[in-house]
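Left out: one protein chain. Kept in place: all the others.
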Amino acid sequence: MPSDESWLDRFVSGLPETRVFQRLASWLLVPYWAWRTPVKPLPGGPHPSIQPGDNIQCMMNLIMPLKDKSPIGRAKAALAIAQNKDAIYAGLDNVGTVHFARFVIVGDNICMFSVYDGDFTNYIRDFIATIGGVFNAVVKLVEGGDAVTPCEHNVEAFIQWVHERDLYQVPDTATDLLRDQEALNGDKASFGHDDLRLLPRKVVLQLRANANVSLGSGYRAYPGFSAAQVRNQLGIGW
Amino acid sequence: MSTVFDAADVQGNILRGYRKPRVRYLILEVADRMAARRWFAASTTGRDDVPQITTGNWGRTKPETCFNIGLTYEGLRALGTPGSSLATFPNEFIEGMNARALKLGDVGPSAPETWPDPFGDPRRIHLIATIYADEVAQLDQVQQRALTDGEAFKLLGALEGCSFPKDAVHFGYRDNIMQPRFAEVHDGQRYEDGQPKAPLGTVLLGHPTNFEGLRWRVPQPEALGHNGTFNAFRVLEQDVVGFEEYLDQAASDLLTRPQIDELLPPGAEEKIGQALSIEGLSRHAALREVVAAHLCGRWRDGTPMALSPDAPDPKVDQANFDYVGNSRCPFGAHIRRCNPRGGQIVQRVANNSRRLVRRGMPYGPLYDPAKPRDPTKPEPERGLLGNFIGASLGAQFEAMSCDWLNLGLQDPRITGSNDPITGANDPGTSWFDLPLKSGTTIRLRGLPRFVRTRGGAYAFMPSIPAIRFLGSLMA
Partner (left out) sequence: MTGSSVAKQLVDAIIANLPEPAPGLRPVHTMGVGVDGYFMASDVARNYCIAEHFRGHRVEVSVRFSNGFGGPKQHDGWSDVRGMATRFHLQGGVKDGPATDLIATTLGEFFARNVEDFFEFTKIARQHPVQRESPWRKILDMLQLKEPVRDPYPKETTNTDAGALSYANRYRFAQLAVFEAAQIGAPVSYTRATYHAIHTFMVEDPHGVRRPVRFSWQPVAGVRTTDPTATPVDKYLRHELEERLRRWPARFMLMMTIGEAGDALDDPTKPWSARRVRVVMGTLTLTNLAKDQVADGERISFNPWRLVPGIEPSGDPILHARRCAYEVSREMRGGCPFIRSQADAK
């Protein structure tokens, strides 16, 4: 760095990396600013859009805390997936809009990540209709899951429950996070008295309100094509 | 939950159509809660001169006038429905049609912000009352009775529709050919159509749905929700001049294509002319009809493309067909997008699941292609007053709108395109494929938006006992 800096400059520049400052920030500064400048948690799932590309290869990111936070609880979740292999493929093949789905255990959470085409509610509803049993087997192991199972008789509530757990997708460009927050507050102005230097605080406070988020809208090798289009083009039937 | 179904418990326009030539929609705001409740209570019997709600059991003779109602979420609130009950209604209904614009393709010129009053302020729209009759005088008379006490409601607006001869609608097609058929309902107008009979849960809450084992949530209490249904009421402006101009343009474009003889073999124009009773039909004029038939999936006389792809044929069954094998009905044709029947779709589980009951009537003057237009005068507004009825707006009306009409997710060969007639099309990017016998296609481009949404609301159509329940609300 430039040589004209004093020992104080150097000390201050290094301050954010010190443990003292980090403690101060997490115990005092962040709660203080969260109180002074509250932010609402941004809603999960894909950004609503009418454009075709935005409605294809959508992401669902669920992180669901297991009721039983022990190796036994995690094993039950692992078993619920393993025992339903046939059902899962029946769903994939007959709903036809899913590119891939992954189940992952992280800590005491079961996570489900998928990439699907089209509307979120249609996707979940179609899966409830084909393999609701798999949803029931997984969701009953999850905190709060009893209220929405069996999913076949709680379709609307189940879809809502899943939507509420779907992670907020932080936009690809940093400043769009500001636009999302403005939209949530009903602020549609194109001009403002903003302070762009406050972006870090806004990110911090959003991540305080929304501890788990998806970073970016997902990175795609062949955006704009549905699962069925890929299958059709490859000549493997759809 | 009651096990025996009684058509007298449900509103009359749900399971069968009245087939009256005139309709008037009264868009009402609850002005006085107590008076409105009294009105509701009276409407089930026709007491106090309030028009009686027509039920599904109208007996041997159809009433001279029919009267039905639907309530928006704001309307249920205005009547004082308890919050615990309101919370049991589905999200899409609670949010209302304006808030669901992206799912319905109501963007750009169709955006709710552009809707004229009374649809500009959806919070004030509480009740949509519908009068069906043969004569305008009857409409006036029922309207007067409905508003007679002068306290219960404020009239925000009225919309009037009138059917055209032979079930024609503004784009010149015969409409109202297909509706779901129900095992529980005898309807002399409906014939075998090769499709499974629809379960009652297609349109009534509390009954088995089209999805095996799935039930939609019945709004609580049971007396309010059971046998009710939801209606997407839409004011859809149709650009008939634009549509006819597009047919001209597409026909001229097709005449320059090398594969044109596959689409219209030499001499075929005569056959098309015969079927449409037009003498000396030119090749260009015949191609206009060919394009119109492909866009819709039916020739304008109603002949399904699936059965008669080369020319309209009055002998062909208009109802009983399917999209199997090498059907030459385009994958993207309007009727195939709305209801793919037993045809192959990506979401196989969803075949038959998104069917709707449609009760629509044209508004505005009939377009006469023979009459020269005065380009200095604006075209009169014309379109369709449509009701799209189903027990789940989300699973039926919205699901069809967002993934099938627009986007075209159900078939990889149409994905990324919108419905050619009703879709949110932009001429810069829109396209539509005409299938040829050889298995190749001709792609049409430059389709503009022909149908523009000018208003609408999601309404709950309560059962007769539910109307009584609403009339008896206290506090």
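Here the chain labels run A and B in written order, and each chain numbers its own residues starting at 1.
The rule is short, and it goes like this: a contact is a pair of C-beta atoms (placed from the backbone, for glycine too) under 8 Å apart; a residue touches a chain by one contact, two chains touch by 3 or more.
For clarity, every value in this text was computed on a predicted model and none was experimentally measured.
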*Looking beyond the chains shown, say which of A:P38, A:P71, A:P200 or A:G237 touches the absent one.*
A:P200
*Touch residues of subunit B, complete complex, unshown partner*: 107, 425-426, 428-430, 445
_Chain not shown, touching residues in subunit A_ = 1-6, 8-9, 11-13, 15-16, 21, 25, 29-30, 33, 49-54, 56-57, 172-176, 178-179, 189-201, 204, 216-217, 219-220, 223-225
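Everything that follows uses one rule, which is that only the chains that are shown with their structure count from here on.
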*Which whole number of Å gives the spacing of the CA centres of subunit A and subunit B?*
36
_So in the complex, the part of subunit B that touches subunit A is made up of which residues?_
90-91, 102-103, 105, 107, 211-217, 345-350, 353, 394-395, 398-399, 402-403, 406-407, 409, 411-413, 415-416, 424
*Mind pulling up the subunit A residues that touch subunit B in the complex?*
48-50, 52, 55-56, 94-97, 117-119, 121-122, 125-126, 128-130, 132, 152-157, 160, 224-229, 231-233, 238
